[in-house]
Structure formats: C-alpha cells, structure tokens
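Left out: one protein chain. Kept in place: all the others.
Here is subunit A:
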Amino acid sequence: MRVLLLALRRLAASLPTLFVVLAGLFLLLQLAPGDTVDALVAQMGGGDPVMMEELRRYYGLDVSVAVQLGRYIWRLLQLDLGFSAIYGKPVSAVILERLPATLLLMMSALSFAFAGGMALGVLAARKVNRWPDTLISTLGLIFYATPSFWFGLMGIVIFAVNLGWLPAGSFEEIGAGYTGFRRALDIAWHLFLPTLTLALIFLATYLRIMRASMLEVLNLEFVRTARAKGLSPGRVVRRHVLRNALLPMVTLIGLQAGTMLGGSIVVESVFALPGLGRLAYESVVQRDLNTLLGIVFVSALLVIAVNFIVDLLYARLDPRIVT
C-alpha cells in the first residue's frame, strides 16, 4: 500500500514536468527550419508546389503555430499522441512496435554492465594496486574512452565479416518464421554484439564506481569489527561490504537509464535494429513532430519508472533510508 501511494505521488509530481517538456519541445522544434513536407520532398528528390500544398493541408501544417500547439495539447489531454507523418499510423502504435527491441537491448546491456562492473570492481578492490587491479582499471579506461560506434563496427568486422560467427546486424533472421524458444535463441544471437557494444562503456563506469566504493567501505569500522569476529574475508565482502558498496551503483542505474535510450541511437543504426533511438533520429530528420514528442513522452515515462524502482531498491538495500 505504501508502495502504491509512493508511486502515485511520484506520478503526480512528474506530470507537470512532462507537460512542460512536451510543450517546450514542440515550440523548440518550430525553430528548426523546414517541416515534414520539406523533409519528404527531400527524400523523394523533388516535388512540386501543388503536391506540397496538398500535403501541408493533409498534415495540418497550413495553420499557425499557436493553433497547431493548441490542437496538440488538446489531443494530449485526451491521451492521444496523434498521427505519425512518416509511418501514416497512430504514434502510439508506431512506438509500441519499437519499444520491445529498445527495452530488450537496454535491459540486457544494463544488466550485463551492472553485473560485469560489479564483479570486476570487487576483484579490483580486493587486489588493489596489484596486477589484476591495474589490468582491470586500464581495460576500464579503454572501454570508457572508445566511442561505441567504433566498437560496434570493429565487432562487425571481426566477428561477422572475418570470422563469420555472429550476424552483422538486424533483430532476427528475416522471414525464417521461428517461434517460441527457437526465436528467442535467434534474437539473443543477433543481440549479442549490440548488447556488448552498448554495455562496454557503461561497464567501465560501473567498475570504477564499484572499486572506489568498495575501497571506501572496506576501511569502515564495522568491517574491522566483522573481521575481528573472525569471519572469513569472502564472507566479510559478501555479507557486509557488498551491500553497502552497492548504493552508489544503484543510484547510477537510475541516472543511466535515460542515457541508455539516447546512446542506443548509434548502436541501433550500426546494427540496423528497429528501436526507439533510431525512430527518434528519423523523426528529427523527417521533422515528424508527433512521433518525436511521443517518443519523448514514452522515454520520460520509462525514466520515471526506472527511478521509482531504484527508490524501492534503496529501501531494500539500506533499511535506514525511509521512503
């Protein structure tokens, strides 16, 4: 019950923010020269005035910005995200189609980065200033400094083009008609490289935070007490240090969930995945206002949801924090 109340309070607090973000973005996008008809004509390589006028009327662009904004807000109040210019169907349908791929990629990358970062961070902290620590920290620095599109392309060149072990891109085998477990395996096989690419940069951050946090907690008094009780080093780390050291990591997940959505544009393009990032990019280039605003809306909801879960996790990890 308390959780539900908390959820409702959170949602109520985020509603005005959401509204300001959407209206602000709408106005901001009016500053970009050109509208969706210009973008369409650009894609076709030519158009003529009759056709363009007809299309502007069709997309509702023949009225003033104020009227357009008014129409948009009115629709939003009715929970209608409008019609996508690029795809010719409701924005909600377009986003729902793309959401699974993005969520899957994001979740697996986030879990991988979190687990890997945690393990490597703990290892580095326990062997601090010895060779495993140096090796792990150097690797972390390399991952962090390398742009993800480069990782992605190199992964494709090595594992797809040269070795032929993994597919070069796409979400699943097209037209193979797999179902059930076979399909899940096929998707996993296709998402291996993209997940790795997206996760590596985040992994570097997690491992550094984990290492620093572990070192800090290891020096605290209660750890000394635990050791004095005669607990084995492994047990001290697992039962006493880890739990406390995890707090900053959990904070980071909340912060990075938003970044992951944005960061996936590059990975989705390189691996030709049908995700939200690419849809957002396409919407900007094509000046498809409704779709873009819809994506912002959904992304904001996602970030709010993730942060809500993070709050719950805090309470679970450290009972002293009362939510």
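What we mean here is this: a contact is a pair of C-beta atoms (placed from the backbone, for glycine too) under 8 Å apart; a residue touches a chain by one contact, two chains touch by 3 or more; residues count from 1.
As a convention for this text, contacts and distances are computed from a predicted model.
Choosing from "ABC transporter substrate-binding protein", "3-isopropylmalate dehydratase small subunit 1", "Dihydroorotate dehydrogenase B (NAD(+)), electron transfer subunit" or "Ubiquinol-cytochrome c reductase iron-sulfur subunit", the protein name stored in UniProt for the chain missing from the display reads "ABC transporter substrate-binding protein".
Between the chain not shown and the residues A:88, A:230 or A:319, the one that touches is A:88.
When the missing chain is restored to the complex, the residue among A:80, A:133, A:186 or A:282 that touches it is A:282. The residue from A:28, A:44, A:66 or A:145 that touches the chain not shown here is A:44.
Among A:76, A:125, A:199 or A:270, the one in contact with the hidden chain is A:270. Of the candidate positions A:171, A:206, A:297 or A:314, contact with the hidden chain is made by A:171. Against the chain not displayed here, subunit A makes contact via residues 32-36, 38-52, 54-55, 58, 85-88, 94, 97-98, 153, 156-157, 160-161, 164, 167-171, 174-175, 269-272, 274-275, 278-279, 282, 285-287.
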